[in-house]
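Structure provided below as structure tokens; questions to follow.
Showing chain A:
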Amino acid sequence: MTILYAFCAAAIMGAALYMVLSRNLVRILLGLALLSTGVNVMLFVAGDFSSRQPPLIRAGEKALGEAADPLAQALILTAIVIGFALTVVLATIVVTGWRSSGSLDARDLDAAEQPDDPEIREPHAD
Partner candidate 1 sequence: MLGAGIAALLRRRAGVAEAVSLTAHGIVLVGALLLFGRATQDGPLAVTVFGGWPAGIGVGFSARLPGAALVLVGALIAFAGAVFGHAAIGPRRRRAGYDALMLALLAAVNGAFLTTDLFNLYVWFELALLAALGLVTLDRRQTQIGGAIRYAAFGMLGATAILAGIAILYGVAGTLDLATLARLLGGQAPSVATAAAAALLLGGLALKSGLVPFHVWLPSSYAAAPLPAAAVFAGLLTKMGFYALLVVFAGVFGVAGVSGPGATFLTPALRAIAAATMLLCALSALAQTDMRRLIGYHVVAQVGYMAAGLSVATPAGVEAAVFYMIHSMIVQANLFFGLGAIHRATGSWNLRGTGGMIRSNPLFAFLFAVPMLSLAGIPPLSGFWAKLLVVRGAFEGGQAWLAVAALVAALLTIVSVAGLWSEACWKSLKGRRVRRVPWSMLAGMAILSAATLAIGLLPERVAIVAKLSAAALARMGGA
Partner candidate 2 sequence: MRKVFALIALLVSFVVDLLLSSFAVARIVLAPRIRTHPAIVAMPVRVTQPWAIALLACFTSLTPGSTCLQVSEDRRTLYLHLLDGRDPEASIAKFRRVYERHLLELER
């Protein structure tokens, strides 16, 4: 089972990387989201999941019996939320970029990337 999960994590990450290599910004965004999912699975594989019992202490007991690795779960939980936040932020940036440039092509990111013309006055810092 571990090998299978390892395979899945690796495959998801590979597919995600392929998407990130694309030139469409939304695909890149989705690829990054997928990548974080893949890493989460990886963290999951890193934890001990030999038991299917949730890490919830049964009412009346003092300590956790046989259960899945709670620490790994806590880490993944954090990672999920962070990945979510990043995905959403990136989505927002992509939308803003689309609004201002009208392009989703990563190659157009650098329209203004050439050494800028000294004549172009940038607005002053207020």
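Candidate selection criterion: all candidates are chains of the complex that A comes from, given by their letters.
Rule of thumb we're sticking to: a residue touches a chain if its C-beta (ideal position, glycine included) is under 8 Å from a C-beta of that chain, and two chains touch if they have at least 3 such contacts; residues count from 1.
Treat the numbers as computed from the prediction; the structure is a model and nothing was measured.
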item	value
Result, touching chain for chain A in the complex among 1 or 2	1
Interfacial residue positions of chain A with respect to candidate 1 in the complex	13, 20, 25, 28, 32, 35-36, 39, 42-43, 45-48, 72, 75, 78-79, 82, 85-86, 89-90, 93-94, 96-97, 100-101, 106, 109-113, 115-119, 121-126
